[in-house]
Every structure is written in structure tokens, then in C-alpha cells.
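Everything below concerns the one structure shown next.
Just one protein chain is left out here, and the rest sit where they should.
So, subunit A:
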Amino acid sequence: MGLSAITVLGAARPGVVAEVTSVFTRYGANIEDSAMTLLGGHVAMMLLVSGRVPPASAFPGMTVTAAEAGRGHGCEQSGLGYVLTAHGPDRPGIVSAVSGVLTAAGGVITGMTTRLCGALYVMIADVRLPPEADVAEAMRRLAAAGAGLGCEITFRPAEAEVL
């Protein structure tokens, strides 16, 4: 069955998730993976959906995009998992500097959250590094990038609690 990557953006309001997902149910589509968040009064959803994709007109008031998605194209499962935290004064360039170091180390950011709390800027990222990556060198470069931006950066193995 075909797989589609769908994004849904719109104003956050009570019931919006039920509203959007009921459309997929009505069209017989199956939501396989999804992520949803609220940002500044907006709701953002990204869904991997198998089956028939509803037309954008089925989501009134929402901005919807859809693209074909293949299976097994993700890279998030390869390599070793780490969690990165950066926090410090809000200033431009923190995310790009940090992500640049990770990219140079062969890393992939598989998830990211940033928050501005008053004067404090916080970035948390889930990262995958290839097994052959020089983690110590990446950490040195992250520390240098953080020092240049007045940020504290920690980079640690992700916990896996497999029971």
C-alpha cells in the first residue's frame, strides 16, 4: 500500500486533532507514524499515512501538503543515539552552528526542540552519529561552538531503557 508524507498546519483550537484524524478515517487511510505540536497558537502535524490520501479540500481552514514517501528511507535508526542540550542567552546562529558541527561529524538530527524562555534559549536535539564517528572530536567542536556563542552544550548518549 502506498505511503504518503502529509503535513497539516492550522490554527490551534480544541478538537483540531480529532477533526483532522477523522478525515483520514473517513477516507480509509491509516496513520502509521505521526508527530504533532503546538507552536505560537498554531498546530503542526506531520503524518505518514498509508492508503487513500484525502484531498486538501477535506481539511477546511488548514494548509495541507502531501508527498509520496517510500518505506525504509529514514536514517534515524542507523548509528548511535545521543542527546544534545544547548542553553544560553538568546542570539542568532545557535542552531545552525550546532547542527553544522554535527553534520561535519556525519551526524543526523532526528528530532529537535527549541524554546525561548525569557532571555534563555534552549535547544534539545536527538542525534544519531555513525559508529565510526570521532565522538570526542565532535564534543570538542561542540564545546568550542558553544563557547563562541556563550552557550553551555552537553552531549551525551541517549538512554535506552529496553525492559
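By our rule, a residue touches a chain if its C-beta (ideal position, glycine included) is under 8 Å from a C-beta of that chain, and two chains touch if they have at least 3 such contacts; residues count from 1.
Basically, contacts and distances are computed from a predicted model.
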Name per UniProt, for the chain absent here [options: "Peptide deformylase-like", "Putative amino acid ABC transporter, permease protein", "3'-5' exonuclease" or "succinate dehydrogenase"]: "Peptide deformylase-like"
Which of A:2, A:28, A:89 or A:148 contacts the chain that the document leaves out: A:89
Residue of A:111, A:130 or A:148 in touch with the missing chain, whole complex considered: A:111
Positions on subunit A where the hidden chain makes contact: 83, 85, 87-89, 111-113, 115, 117-122, 124-126, 150, 152, 154, 158-159, 161
